[in-house]
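Each chain you see keeps its place in the complex, though not every chain is here.
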Amino acid sequence: MRIAKVRGTVVSTQKEPSLQGVKFLVVQFVDEAGQLLPDYEVAADGVGAGIDEWVLVTRGSAARQRPGSEARPLDAAVIAIIDTVNVEGRFVYSKRDQYR
Amino acid sequence: MRIAKVRGTVVSTQKEPSLQGVKFLVVQFVDEAGQLLPDYEVAADGVGAGIDEWVLVTRGSAARQRPGSEARPLDAAVIAIIDTVNVEGRFVYSKRDQYR
C-alpha cells in the first residue's frame, strides 16, 4: 500500500453501470519523509475519507477485495484513514496534530 | 485509476479473435494540475468516449471486470467520461467548460 493525501474528487455521470454510487477521490502520494510526490491516483473511497486526510491506498486487484466491489473495474481504493506514521521512532504524521 | 485525455485510435485486423468489436483508444495521462504527461496507454473503450474528452482509465485485471470482457486479453479500459475534476476546491477540469 502507499501513503497518500486526499486532494480532491472526480465526478462522472457516463460510466460503467457497476460504478454507480462509487466515490472517486484524487489522492496524491507522499514520500516516507512526509513530502507530497508528483504521482497521484484516482481511488474509490471505502472508508469515508475527507480532503487533506492521510490514507492508505491499495492498487491492483486488491482494490476489489471489498464487499460489493468484487466485480467493479477498480484498480485503486482507499482502505484506511491513517492515525499515525512512525519512521525510525519519529512521528512523520499524526492525525491528532493535524498535518504537521 | 488515472485521469487521461483521449487522443486517438488504433485499428487492427489481425488480432486475438476475442478482441473482435473492441474499440482501442489512445489515451494520454494528465497530471493532477491538468497538464498532459508523456505516458500513454491503449485502452478498450467501454463508455463511448470521444477525442479530447477526459476519462478515467483502469489498468490490470480491472480492465476485464466488464460484461463481455471477462475473457479478453485486456489490461487497460476507459470506464468513465469525466464531468469534473476538483482539487483543493478548484476545478481543474469541467467538461461543460470544454478543455479549459
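We just call them A and B in the order they show up, numbering each chain from 1.
To be clear about the criterion, contacts are C-beta pairs under 8 Å (C-beta built on N, C-alpha and C of every residue); 3 or more make two chains touch, one makes a residue touch a chain.
Computed from a predicted model, the values in this text were never measured in an experiment.
J.: When 2 copies appear, how many make the full set?
T.: 5
As a working rule, only the chains that are shown with their structure count from here on.
J.: How many angstrom between the C-alpha centroids of chain B and chain A?
T.: That gives a centre separation of 21 Å.
J.: For chain B, which residues are in contact with chain A within the complex?
T.: My answer: residues 1-3, 31-32, 46-48, 56, 58-63, 65-66, 77, 79-89, 92.
J.: Please give the residue numbers of chain A that touch chain B in the complex, ascending.
T.: Against chain B, the touching part of chain A is residues 7-16, 18-19, 24, 26, 28, 38, 40-43, 51, 60-61, 63-64, 71-76.
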